[in-house]
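Of the protein chains in this complex, one is absent; all others appear in place.
Each chain gets a letter, A and B, in the order it is written, and its residues are counted from 1.
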Amino acid sequence: MSHTSTDDSDAAAESAGPFRRTLTIMVVALAILVAAFAGLNYLQGPKLSSGSVDANRVVAQGGQQLRLFANQSIRDVAKKHVSVSPAVPFTVSTSGAVIAVQFTDRLRYATKYSVRVSDVANAFQPRVSTFDYTFTTARAEIYYLERADPATGAGQDDSIIRTGLSGSERSVVYSAPRIQQFVVFAQAIAFTTLADDGTSSLSLVGLSSKLVEQIPMPGPGTIDELKGESDAGLLGFVFTSAGPAVAREFTSVLMRVDLSGDHAVAPVPDLAGKPLTVLTWGFLGGSTSIVAHGVDQTVLLIDASKSAPPVPLGQYTELGRSAPDGKSIVVSDVFGKIALSLADGTKTRIPSLPIAGASTYGGDVVLLGKDVARVQQVAVFDSATGGKFQSYLVYESGTTARILYQTKDDAGSIEGFSISPNGQFVAVNVIPDYAHSVSDGYLVDAQSTSIRTVIIDIVSGAVVRSVEGFNESW
Amino acid sequence: MGLVVGLGGIAAVFVVRALTPVLGPWSLPNRVQDLLTLSISVIIESLPFVILGIVLSILVQVWVPDRWIMRILPRNAFLRRAMISFLGIFLPVCECGNVPLARGLIVKGFTVSESMTFLLAAPIVNPITILTTGQAFGFDSWIFAARLVGGFVIANVIGWLFSKHPDQDSLLTDRFAAECRLPDPHEHDQTRWQKSVELFTRESGVIMPALFIGSLIAGLVQVAVPRSLLLSLGSNPLWSILAMMALAFVISVCSNVDSFFILPFASTFMPGSIAVFLVFGPIIDIKMLALMRTTFRAKVLVQLTVIVGLLSALIGLVVNYFA
Partner (left out) sequence: MPRFSRWQGIVLCVAALVSTVWLAVTNQLILYIHPRYIVFTVIMTVLGLALVIASFGRSPDQEHEQEQEHEHEHEHEYEDAAPRSYRRAISVVGTVVTLVMATALVVVPPATLTTATADQRVINSTQVGSGTKTVDSAASAPAGAFARFTVLDWSSLLRQTTDASFYRDKAANVVGFITKDRDDPQNVFYVSRFVITCCAVDAQPVGVPVFLPNWQNRFAADHWVRVSGSFQTNPSTKSQQSIALVPTATTKVDQPSEPYLY
């Protein structure tokens, strides 16, 4: 390269003519292109880049969010511009480029939801656009226990089975002899098995690893009312030591196991700090709180994740079940059943509504939501058939009752029921022909060999699935 | 003699440096303290790259045989500049080290437009930048593609434009042009080592003041301009691009790591503006302008800034429109 002198700057400027021209043309051309694309961008409204929703959590818990990410920050979206179909209650909040649609309640399983947000506007631009987003919620999965029929020979395995609510596909998750009860957690199944002497043992089996870990008990005894709270990793049960009543260390004591911690069994303390003896107990859905009915008939609210003392909720003759959202429980006094809201302590009497004019006698009841809509097992005195009680499962709301299930020819017996966490389905445990039922002869929690579980859509009343077995876990 | 004085000076500075913190905490106002911390961090961060750049420049000028680099480059001007754009792959210095290296290449015989191509392409088209950008945004993202292609295109467009200039030397500052024009003054009595040291002194005399002033201005702007101002503009398709150019200009962060720096903004800013930050930043920012001013005339830098700005804005707008 030759370095020419720059002394004569006039000459340089003159010879720089083509350069100047190119430079000018380039700047102008670029400026036009930039202006053109700026205009295009200006006229283009906000776009939906992506959306995210947890299809599994949205059916398991209320208050879950669908987050719609716009490609730019947008003005606050008014609730009237958002529609969700099928219609569900929701709230809308906007922050930056994110529209959060929060579903107040749990959504229905395996349902395609369409969300449309109209009039989405950027603070700077004239154009508005409409976002459409659809998602399909997770299918319901249910686990149930199918015990081997003792008639086909002793020593066969009982199975924990997983199935969906449609089709007939099912898979055996775990098999072992004499499974008494089980609870499903996110990563594992906790189950109790019975020994020949009637004592129980508690084990955990990994859902994917299939490794079995036995959890040591504070001595031989029986385990009953095994319940768990999957999100918190908490397990609880009622334990009674083996041996004659006077010599027992524990009698109907509520025990807890923290599966996210050291897996040690520890008694839940009562108001005096001693092991709590209970009549019945349960987790409040979706929380670490326990409600327990003490032997002195006090209903206690206990946070199982802490060692704080229990909070007494009052004396009741019975403790019923808690709503799937954990916000209310059912208790009974001598006059009947009461819905007790844990949020504000309000009490609402929940009578058993008559069916076709006949008065009913209420059994187990589960509240479905904030009001007193509920599913209840009722018995009706049937004078026509000569003093027989007929058993129904009914949906009650306001002053009306609708029969969800009754056994064929009223020959069977409703043994129990449970509500799916999103309140969409009820699973009913039925012995179809009670007169000819045969027990499987387990020393604790014996069950009829013919027991079936029927799953019913609460809104439509339609039977969606029926399986052989019981102890369903959603 | 000079050696003794010099070593004494170094020792004295070291002693002062070691003693002052003992004199107790200096309760400077927070803003002044932060200004110093920010400016010093730019200096300390850039210093090793500047030294690496000077050392590479010395290697190219003094130790690589004449015309050795020239020989492997194609004759065709376009291909030649395209090849030069990829030189950064073998000389992975980030942009602060590139200025001394580009100066060295001019001295070695590159035309000014060719060295500009190198200067603009090397910070983006180099293995470290490619890797960090890919890691941050994904190798299949719009942003990654826009940055690499954009950097290459801008460097070659600028190279082509300035190659049109009939008098390449007039693009340079007189002082640097004069340095280039000098036949090596001590060819006869200087060893290569002496020449290397001489070059180091000369280059550091030019580059270091520019680095110090650039760092101070970068620090000042950081303390003075509220970040929230830039962020509030971030999600508008047009303003976000200007805001990102402003941020890139102000922040003067190295191209090797700017992807990680800007990644947290990716959620609030539109993708096109992120691409603009990544394309514009390595080429034009406060620190780089201060460093480039050592070599190029102010007028050239203005032309450069305008064209690079327009090209990056165009890239950003296109990405914003389609992405």
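We take it that a residue touches a chain if its C-beta (ideal position, glycine included) is under 8 Å from a C-beta of that chain, and two chains touch if they have at least 3 such contacts.
Note that this is a predicted model, so its numbers are computed, not measured.
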Query: Quick one: which shown chains sit in contact with the chain that's not drawn?
result: A, B
Query: For the full complex, which residue in B:Ile213, B:Leu242 or B:Leu301 touches the chain that was left out?
result: B:Ile213
Field: Contact footprint on chain A, counting only the chain that is left out
entry: 9, 61, 63, 231-232, 260-261, 286-288, 305
- line: Note that chain B touches the chain not displayed via residues 1-3, 5-7, 9-10, 13-14, 16-18, 20-21, 25-26, 28, 30-31, 33-34, 36-45, 47-49, 51-52, 55, 135-136, 174-175, 178, 182, 185-186, 193-194, 196-198, 200-209, 211-213, 215-216, 218-219, 222-223, 226-228, 231, 251-254, 256-258, 260-261, 263-268, 297-298
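The rule is short, and it goes like this: only the chains that are shown with their structure count from here on.
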Residues on chain B engaged by chain A in the complex (per definition of touch): 109-111, 157, 161-162, 164-170, 174, 177, 180-181, 234-240, 267-268, 270-271, 303, 306-307, 310-311, 313-314, 317-318, 320-321, 323
Message: Using the touch definition from the top, list the residues of chain A that touch chain B in their complex.
response: 1, 3-6, 9, 12, 15-16, 18-19, 22-23, 26-27, 30-31, 33-34, 37-38, 40-42, 44, 71-74, 96-97, 122-125
